[in-house]
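One structure, as structure tokens, below. Some questions next.
Of the protein chains in this complex, one is absent; all others appear in place.
We just call them A, B and C in the order they show up, numbering each chain from 1.
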Amino acid sequence: MTEREKPQSPKLFGTAGIRGSVRDKVTERLALDLARAMSTMFANEGQVIVGSDYRTTSAELRAALLGGLLGGGIDAFDAGFLPTPVLAFGVPAVGADAGIMVTASHNPPEDNGIKCYSHEGREYVPDEEEVLERLIAARQFTGVAWDRMGTSLQAPDVIDAYVDRLLDRIQPFQRRLKALIDCANGTTYNVTPLILSKMGCEVISLNAQPDGRFPGRPAEPNPANLAAMCHFVRSVKADVGIAHDGDGDRLAVVDEKGRYVNNDTLLAFFARLLLQENGPGRIVTTVDTSSRIDKVADSSGGTVERTRLGKTHVQLIEENRASVRLCCEPWKIIDPAWGFWGDAIYAACRVIQALDESKGTASALFRGIPEYPQERFFFRCPDELKDPVMGEVSHALTAERKVREVSTLDGVRVNFNDDSWILIRKSGTEGKIRVYCEGRSPKKLKELVRKSSSVVRKAIKTAERVNPKAA
Amino acid sequence: MTEREKPQSPKLFGTAGIRGSVRDKVTERLALDLARAMSTMFANEGQVIVGSDYRTTSAELRAALLGGLLGGGIDAFDAGFLPTPVLAFGVPAVGADAGIMVTASHNPPEDNGIKCYSHEGREYVPDEEEVLERLIAARQFTGVAWDRMGTSLQAPDVIDAYVDRLLDRIQPFQRRLKALIDCANGTTYNVTPLILSKMGCEVISLNAQPDGRFPGRPAEPNPANLAAMCHFVRSVKADVGIAHDGDGDRLAVVDEKGRYVNNDTLLAFFARLLLQENGPGRIVTTVDTSSRIDKVADSSGGTVERTRLGKTHVQLIEENRASVRLCCEPWKIIDPAWGFWGDAIYAACRVIQALDESKGTASALFRGIPEYPQERFFFRCPDELKDPVMGEVSHALTAERKVREVSTLDGVRVNFNDDSWILIRKSGTEGKIRVYCEGRSPKKLKELVRKSSSVVRKAIKTAERVNPKAA
Amino acid sequence: MTEREKPQSPKLFGTAGIRGSVRDKVTERLALDLARAMSTMFANEGQVIVGSDYRTTSAELRAALLGGLLGGGIDAFDAGFLPTPVLAFGVPAVGADAGIMVTASHNPPEDNGIKCYSHEGREYVPDEEEVLERLIAARQFTGVAWDRMGTSLQAPDVIDAYVDRLLDRIQPFQRRLKALIDCANGTTYNVTPLILSKMGCEVISLNAQPDGRFPGRPAEPNPANLAAMCHFVRSVKADVGIAHDGDGDRLAVVDEKGRYVNNDTLLAFFARLLLQENGPGRIVTTVDTSSRIDKVADSSGGTVERTRLGKTHVQLIEENRASVRLCCEPWKIIDPAWGFWGDAIYAACRVIQALDESKGTASALFRGIPEYPQERFFFRCPDELKDPVMGEVSHALTAERKVREVSTLDGVRVNFNDDSWILIRKSGTEGKIRVYCEGRSPKKLKELVRKSSSVVRKAIKTAERVNPKAA
Partner (left out) sequence: MTEREKPQSPKLFGTAGIRGSVRDKVTERLALDLARAMSTMFANEGQVIVGSDYRTTSAELRAALLGGLLGGGIDAFDAGFLPTPVLAFGVPAVGADAGIMVTASHNPPEDNGIKCYSHEGREYVPDEEEVLERLIAARQFTGVAWDRMGTSLQAPDVIDAYVDRLLDRIQPFQRRLKALIDCANGTTYNVTPLILSKMGCEVISLNAQPDGRFPGRPAEPNPANLAAMCHFVRSVKADVGIAHDGDGDRLAVVDEKGRYVNNDTLLAFFARLLLQENGPGRIVTTVDTSSRIDKVADSSGGTVERTRLGKTHVQLIEENRASVRLCCEPWKIIDPAWGFWGDAIYAACRVIQALDESKGTASALFRGIPEYPQERFFFRCPDELKDPVMGEVSHALTAERKVREVSTLDGVRVNFNDDSWILIRKSGTEGKIRVYCEGRSPKKLKELVRKSSSVVRKAIKTAERVNPKAA
């Protein structure tokens, strides 16, 4: 099989860093280029820390990144295998100028990806990513003289430092809670179970051996992939279940009855917790999340702001971040008082800490958050028709009655007077138009689903008529 | 709390190496002495490889051993954390003269222990252990001049070499079997699941994060400790369950119905497998194992020999080992054609290989092995009375009718004409007389239990009469 | 050869930590005890960093120390092989509570030793050392539960951090000076030449391969051991020669003519440099150093204080250290503005920095320091007579004419009106009375030698008469 190199698209970074197949996109050649671009961005001086998840292709990408950094005059720490939040934590901890994490998070094992982090441990925002993209596209890398190459630095044990700091932050629990932790065969295997065990939990682990082929279950911690785990939570009589993705930036929670806690409910829980802890302030979330967050925030002195998917951390750049109490989207939690990175390990500890203090059960813990019924579905739509379709959809939706608010940040979201809402957006990676509905009642939801389906179907038909070739 | 050193008892090694509390017995001081004794035994030359399990006290004992070896002129490899069979494999693999493993196997986490291995990877036999004990008791350690100290050698990746060799030995499976593996929070976490996954299993792991406090379950893989695991095997619809102890020298198997496979049945299974594979030969087992092994061996051209508990490997010293096909005792399997060490990782692979080739279920795999009913119980008995009691018991048992054979290797075992048997022995560690019965039928078993109970009770009464003080 | 353990003397620490034969005194058993004592002193909590020089016996002592610390509940960093000043620097750099360095400095290769450092990187003072001695003598070590053992921490690259910080502190040189550096086969091999090369020197190294047998020359950098090196400085036309001992806490300087710079002259040079740099203050030195230091200090706004040999750092404990500008004794330099440890690497850089700035030659650099003629000699004297002899001597010396000052800190030193002086002290390690004289002129020196010899001879005769047995 002969490897042919495709011309590199200028757009490399997507919703969550660079991500894609190691065959076509995330190659060691791209890793080398990215490292040279970053060296150029830093004027060939400074320190960068590099880590990866356990994917089978991570070690080679890490080696190529290190080669490119050293060759670009950057001193590089090889932090080895570790969770994404621990790498992010490590950037300020070792005093580096940036961090690079090789991971494709919950993608299938044949993919890989690269995320960059600022000296504060914040994921790069689009402005920063575009600098790198431009340099790579133009291949305008500055080099250094032979005697100014970077040196390989020995990193201190970042995992150990992370564990220590988290144990400093969260006191041992009062109760001996039994926690089942599913590590998705990922990098949390030697972090989350250890920390919870040290905090006093009786820990049982599932899929805790690191294996980049994810033999235990697919890496995304969604309800379908966690069905057997939910069952096991009950059969071992655990008080709570915790599940991660492959690199530890995602958190799912299962209650003592083996029920998967709704993602938006979990976000609302954190909104309440952090507003109570740190006082009134801003909750930043994405356009696809529930109005239950707004509801809860409202009653705790918070205001909710929404961003495009994957971009809540943009509100954490220095000039934006005053009084931000939480950045969150489904499965991902950033508590800026702890750190500027999504951290599902920390978040897991906070959930169990709250459970401990509540003296009740996990199901009781989330009982106070309103549960509005939701539905998500999609329509197939060729890429060329997406834009005309979205034009039609936008037109139709905003003309609906009882619309309180319209947002076009990422597709079109209309919030109705009763806090029900519809979000329609084109998929960034597949030939699909995605629809999200949330109603205040099952009946209302049914109505929204019917209405939005009708809007999308009609828009597709119209678009096909106007662009007969694309269809 | 002030640490006071007790005078060291000359008897250090027991059924399975040195084992005991890190507070009183297995101290870093003892580790230092053992290392100096071994250096002395090797005339202050040669190489030793040292490894440990993940117990919280293992790292310090390993450091003390390394210090003692280097100071005694021995070049020492620090192999870090790894399963006991992998350390044993490593001794010949790196060409060392001996291996030392820091582990207390399935003991509770507050204990630790030390096992020594010959240059062939065979556990030390009592003769070798006594040399060390004598040197330690006499503190007769030879030293070396300042310029003849040992050097710290960097060990190659022994785990990697072990995995490679096992993958060379066992071909990928034909079927995609689902295997649930419970690693007991021990050193097998990055070996057994990985190997089985590479051989083609769909692996789900339990308790695979290494943690010396054994948070998931007690380390001994007995039916009580594996109850929840057995349940989970069924709920994830696994084809087979595999459980280890903390250091990977013990194997328990669970069938697809979630039933724990009887230990003696497993031994009989291996006896048949290896006799078929390597031709007629000797099966070495301990006095407490079932006559189903004899039955199975008999029909496969094997002869069974019995040894004291924990000492089957004595038949593997060079002058004894001709035509030995298997050394085994409950949970422990040594296949000399693979290596001279107990190896539950290899054994797990063999079980699943056989399952694969059988094209049937795990329950069917063991169906051909006869299941004779067994019972184990004990009577309390003061230490001072144990010997007179055993004298009486021996007298009474051998006088029974239909006795075919009597063995006094370790207590008294009488085999009856119908292959039923009774074993009565004094406990080595507690104030107890232990009784083991196996009958060809439930009715016969009941009779044996009654008979043996009566013999022991009578013997204890007699002994108390003769030694009124002890009682 | 059978090793017999001697009863341990309660007095372990001497002039420079614990030091002695690895056979009798500095054994791995002592290392274990010291580690347990330190653990006890720290109430079985905290972090300690451990390093060593390249002596053949250092690795085993380091291993034993690590074992003892971990077993005592202390988290331990193994910093490997590095210079003593770099280890001391590392204690505050990694935030440890203490540091332990395995080294016998310039002793012969068959010896070894142990030095302890505070969390600030200051060598332990006698008060601290006595705590350890008492605990070791009484064997009163507190232990920890099995689950509170220390963990092995991965140290960051301390050498790299040290080099970086020193390069931050001292700017690149203006001139391309040629420097010959003799590393004594010790731990400075990868530090001093590298730093000076990075600062802009043309570096030629001698004895830069680390080798604990010191094949190149004896480790003490005295004029006799450096004779060939002095010659080579001239033959390669170097601008300056630098020589260390085995662990980098000693500095000797050779000028461009191949002449060994007098130790006391070097101390006076540093006194002047640091007083000029940091303003008037205190210069702490030992009783055996030249009055040229006083002379130079006086003219730069400094006052001189003298301590016992090896104990200048006692003035660096927190309550003593206000306005101390320099602690020094022959070969050893502590600049508290840089760090609280003796640092011959830093000192070498300062000498060459000064040479660079002077725009002249090395011989010119030291020309301004007065050179008073000195002589050192000794008289044999049995241990039992030392005290009466010293009594007589003290009596006689203080009765001399023109005495300006008498000090009895360490033997008897009398300073005369013209700044000439005599120091007479008993040797701490040999059967000798040592005499040091310095005169303002060769003629005056001759007179002092005659006088002091006569005083000692007379005192010995008197003592022998009174104590006939001892003689």
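Note that a contact is a pair of C-beta atoms (placed from the backbone, for glycine too) under 8 Å apart; a residue touches a chain by one contact, two chains touch by 3 or more.
Worth saying up front: this structure is predicted, and the values here are computed from it rather than measured.
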Inset, instruction - Quick one: say which of C:S197, C:N222 or C:T303 touches the chain that got left out. - result: C:S197
Inset, instruction - Using the definition of touch stated at the top, determine which of A:E45, A:D97 or A:E110 touches the missing chain. - result: A:E110
Legend entry - Candidates A:G17, A:G46 or A:G68 - the one touching the absent chain: A:G68
Inset, instruction - Decide which residue listed in A:V131, A:M149, A:L167 or A:I317 touches the omitted chain of the complex. - result: A:M149
Legend entry - Residue in contact with the excluded chain [from C:I74, C:L206, C:C327 or C:L445]: C:L206
Inset, instruction - Go through chain C and note every residue touching the omitted chain. - result: 183, 185, 189-190, 193-194, 197, 201-211, 213, 215-217, 228, 231-232, 235-236
Legend entry - Absent-chain interface as seen on chain B, which is shown: 94, 151, 153-157, 160
Inset, instruction - Considering the whole complex rather than only what is displayed, give the residues of chain A touching the chain that is not shown. - result: 1-3, 5, 22-23, 27-29, 31-32, 55-57, 59-71, 109-112, 139-143, 145-152, 212-213
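Methods note: only the chains that are shown with their structure count from here on.
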Legend entry - Copy pair chain A, chain B: interface residue numbering same or different (half cut): same
Inset, instruction - Could you grab the centroid distance between chain A and chain B? Build each centroid from C-alpha atoms only and quote it in angstrom. - result: 46
Inset, instruction - Would you pick out the residues of chain C that each touch at least 2 other chains? - result: 151
